[in-house]
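A single protein chain has been removed from this complex, and every other one stays in its place.
Think of it as A, B and C in the order they're written, each chain with its own count starting at 1.
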Amino acid sequence: MALLKVEDLVMYYRTRKGTVKAVDHVSFEIEKGETLAIVGESGCGKSSLSRAIIRLLPRNVETYEGKVFLNGTNIMELSEERFRKEVRWRKISMVFQGALNALNPVLKVGEQVAEPLVIHMGMGKKEALKEAREMIKQVGIAEAFVDRYPFELSGGMRQRIVIAMALITDPDLVILDEPTSALDVITQANVMNLLKRLKKERDLTYIFITHDIALASELADKMATMYAGQIIELADSESYFGKPLHPYTQKLLGSVPTLREDKEIAPIPGTPPNLLNPPVGCRFRPRCDQAMEICEKEPPMFSLDGHRVKCWLYRGEE
Amino acid sequence: MLLKVENLSKFFPIKKGIFGKTYYVRAVENVTFEIDKGESISLVGESGSGKTTLGKTILRLYDPTSGKIEFDGKDITHLTEKELKWYRRETGLVQQNPFGSMVPHFTIFKILEEPLIVNKIGTREERREIVYNILREVQLSPEEFAFKYPHMLSGGQLQRVAIARAIIMNPKLVIADEPVSMLDASVRVEILNLFEEIQEKHHMSIIYITHDLSTTRYFSDRIFIMYAGHLVERAPTKELLRNPAHPYTKALLEAIPDPDPSNRFKFREVPPGEPPSLVNPPKGCRFKPRCPIATDKCDEEPPEVEISPGHFVKCWYAQ
Amino acid sequence: MSVVSEELSLKGVVRELLSYKSAILGLIILAGLIILSIYAVLFTPFAKSGALWNDQQVWLKYPRTAAPAWTNIFSSKKLPENVYVNMGKPVNVSKEGTRIKRTYVSKFSYNYDDTPSEIIFFFNTSYEKLRPKVSIYWMKPDGENLSLGTYRIRKGGTSIYLSNNLRLISDLQEKIEEELGKKINKSLTLEDILFRDFKTGGILKGTYTVRLDVLVKNETDRVEWQGIVYGKVYGLAGTDDKRRPLHLGLLWGAPIALAFGLVASLSITFIQLIISAISGYYGGRVDSVIQRLTEIYMILPFLPMLVLVQLLYGMNLWRLLLLLIVLSIFGTSVKTYRVWVMQLKSYPYVEAAKAYGASNMRIIFLYILPRLIPPTIPSLVLAVPGYVFLEAALAFLGLSDVNIVTWGRIVEEAFSEGALYKGYYHWVLMPSLMLVITAISFALIGIALDRIVNPKLKEM
Partner (left out) sequence: MPPVVKVLVKRALILFVIVLIATYITILVANVGGYIDDLKKKEIEFQVAQAVQNNPQYKDLSPAEKTALIKKLAQVEIKRQGLDQPFIIRSFRYLWDAITLDLGRAEKMTSDSGSRSVRIIILERLPQTILLFTTATVINFFIGLFGGLSLSRKFGSFLDKLVIYLSPTSAIPGWFYGIFLIMIFYTWLHVLPPGGLVDYPPPPDPVGYVLSVLKHMILPLLSWVVSSFFIGIYSNRTFFLLYSTEDYVEVAKAKGLPPRQIERRYILRPALPPIITQFAFAVVFSWSGAIITETVFNWPGLGLAYYQAINLVDVPVIVGITVVFGYLIAATVFILEILYGLVDPRIKAGMGEAL
């Protein structure tokens, strides 16, 4: 049984200009110990998707439906109170981007790391702080920093604190939302090393959300491409990088400059669609050089030996 | 030779408390290099390495603390804002944030016309002609874009306008400070290609400031590496990528992933820690506290040595 | 928090403003006030309004402390309005001794449920030798005839305050008691005597007749007269104890209130913006001097200082305005605006402008200040009522400019004359109402603007 199974997840929200279809019928699943990386350009809805899973909805949410099975239970059916007590951080935790803003400026970092233990595990404050100290050491930060405030820490250290906070309750699933986007390359590499190590040591399951396809390959066992609120390709990493199927994924990979091999890079023509008013049918159609007449109808997910792709080119090849 | 920078330093004073002592952030220290006409340089470093400060000091947006800047044979180190008028026409700047670099209440036309007005170039009609031509050059149709406001354009389109503004006075040197880091991967290539085209056409020199080594290979003749205010290595692009000599450059190259599914099985050998504070930097080589091969010798500032033609390194142990 | 959303143009703000119902209400009220002000300035003797207001002679023909006329609509008891007894042609001219007697008869109908407030006869006379003599007779609808005395009339304009003639009143009361055959336990007023039916105690409705016999010496002697039976209600807003019709005061107060509030708010905001721009943009010593000044200004007790200066130098409204501006230009908003300027100064476009050689002044006035105007508009609008009420507060402390009419001054006069205790509620309420609707119109617009201009508030 998959650890997490998302079926037809939908999350729309209202703005003055209209309804934004941020997450539009998204389905995928993750096994225990596996990492799924979801890549997409800015505004494709990937952050909304991560928040929809842990039920952090914008105030102006319009539609929120679908099924999310965690260890076989549909957590969408839980009441707000039960969801808070049983799912949030106990089973699913999250590493947010922009670690400076993710930490409360007026609470000591140790307290913030310890907090979930007090709430979810019923620990005393002292005991929880002791655990937090241990966890903070594990992510490579000297104990002395436990009693500091976030503004006294460097960007890399704060990101480690946020990671420690996400792991303190030993959750089943950790969502990493652009965990290194504000960091320098060497610090980023250090943080990625840490995430890899923790994954190995603790058999962690990650959902890794990023716009950086090269960085995604650092962690991903499975890759997914998100475009205009939808997942359009989903495959294990070898297959995804080795033989990308969706024209968008192909172009995305073709636009990434590489350091170690000489290859031509090419831009993707056009601009990403607006989530207020996405194109009818295949949403990539206006930018696709292989578009056909049938693309005006929305393609289903085709599965080619477990490599799933939402594109009419693969009709009949299943 | 177009630009010659000698022992350039830029320190920023910071005052602590009302009557407190003044400290200095030593953002750029003792930097020397030359750039030829028509050459394109990538200046690579982490945030806080002083690369942006160096760029702005060269443009004389900051007053240098010490050292010398020569442009086209003229010493511009200590010219006043009035005396710099001609220099402003000879240089251009493209910034990182395309949304912030445009005056929001001006139309694209007005944004591009401003440099011309400020520098008293052309009559009204002539300026119009110049603006329209430059828009065409950056592949934006003047009819469609001239009278739009910045917020109506996408990041990529705005960055084209920024490039147009930088080159509208046909400068000899353009400094592009992280021009693509805020754009999506698919658009980055587009902008870098445009830069290349323009540089070839106008034969201008470009200093491309970036934190991302992987984009430099498509673009630059030479790469300069900065760390904590020092220029630690400079070499022709291929040479630097193939034979990095400074331990920091090596770490940088190691840290950057290429898309490859086998990445997930390996750990990257990068030094721990973070760059030092520039208020109180380590003596000598600034990479010493993180460097795997450092010795006591490194407490002294290493000299810059040429280890192969055009490949300069500031490290005691570089071969 | 960033200063403003990027897509904010003045046109856009106005368009959005119209999507708020509350703002539309505010704008309608404001438009009404502006129309009123324009009318007051162009079509009434606005320039002389202060002098007129202070001149008691001008208002003689208005009733004293009359309620607004429209109060009759809500009351079962119809209060009287002014009734004018006009001269007309003499019905008879005859000789009486050496004198000429002109007899005038005027009729008026009276159908109100209360007695009038006063009765005064006005005369305008010119003669050669002897003073003309006038006898006044009053005939009630039930036919009762009363003589209201004989008076010698001086040259020029004079008036006979019948209601104050205690002698006449007690004579008449005696006469009535005689007719009734019993004592009346209270002393009657002239209005009771002339308008009541003493059998029922009620008001005698119907047609009244006034007869005047005017005795003059010469044919050329001229006596013009008019009698006024003063009502208890008057006009849209009633009158005060000096008979001044309040609607005129309210009308004349409108342009002053608007001008005072708007000029104060606008000039303070703009001066503060410029100061902040200089402070934030140049930084360094200029900045620290300005910052220290704002701290000194914060300690300066604003209202006490204003009162002190106003008292010592007795200033008119426009000098008060100037003082107000001087006392506000280094106010705390300078700190807020300065933070915005510093934010904007660090925007890449300012750096880009420097890179192509734009001057500092050009950057401040063309690039930075225009960006600051939209976010300051809400507070600018919201501050207007504060200044309008500040003028009212000073007036309330007795420090108003005596040469103009302001709403605050009317409230103060009412309050100090004890209008609230004497039941002249309209006198306080009408000017208050003007102050209140003015304040609320600006507040409605300002709060809506705040939501438009602060992008984060928009969804809230």
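Methods note: contacts are C-beta pairs under 8 Å (C-beta built on N, C-alpha and C of every residue); 3 or more make two chains touch, one makes a residue touch a chain.
What you see is a predicted model, and the numbers here were worked out from it, not measured in a lab.
Only one of the listed residues, C:L79, C:V309 or C:V453, touches the absent chain: C:V309.
When the whole complex is considered, the residue among A:S42, A:T73, A:N101 or A:N277 that touches the unshown chain is A:N101. Across C:F46, C:Y151, C:Y208 or C:F389, the single residue that touches the chain missing here is C:F389.
Residues of chain A in touch with the missing chain: 51, 54, 56, 59, 84-85, 87-90, 93-94, 96, 98, 101-107, 115-116, 119-120, 149, 151-152, 165. Annotation for chain C: contacts to the undisplayed chain at residues 1, 22, 26, 292, 295-296, 298-305, 307-309, 311-313, 332, 382, 385-386, 389, 392-393, 396-399, 411, 415, 420-421, 425, 428, 432, 435-436, 439-440, 442-444, 447, 456-457, 460.
To be clear about the criterion, only the chains that are shown with their structure count from here on.
Centre-to-centre separation of chain A and chain C, using mean CA positions: 67 Å. Computed from the mean C-alpha positions, the centre of chain A lies at a distance of 32 Å from the centre of chain B. In chain A, no residue reaches two or more other chains under the touch definition. Contact of a single residue of chain B with at least two other chains is seen at no position. Residue ranges of chain B in contact with chain A, taken from their complex: 46-47, 154, 156, 184-190, 193, 211-215, 217-218, 241, 251-261, 263-264, 267-268, 270-272, 274-275.
On chain B, the positions that touch chain C within their shared complex are 56, 59, 61, 84-85, 88-89, 91-93, 95-97, 99-105, 114-115, 118-119, 149-151, 162, 165, 169.
Interface residues of chain A, counted against chain B in their complex, comprise 35, 41-42, 140, 154-157, 184-190, 192-193, 196-197, 211-221, 237-238, 240-242, 251-253, 255-261, 265-268, 271-272.
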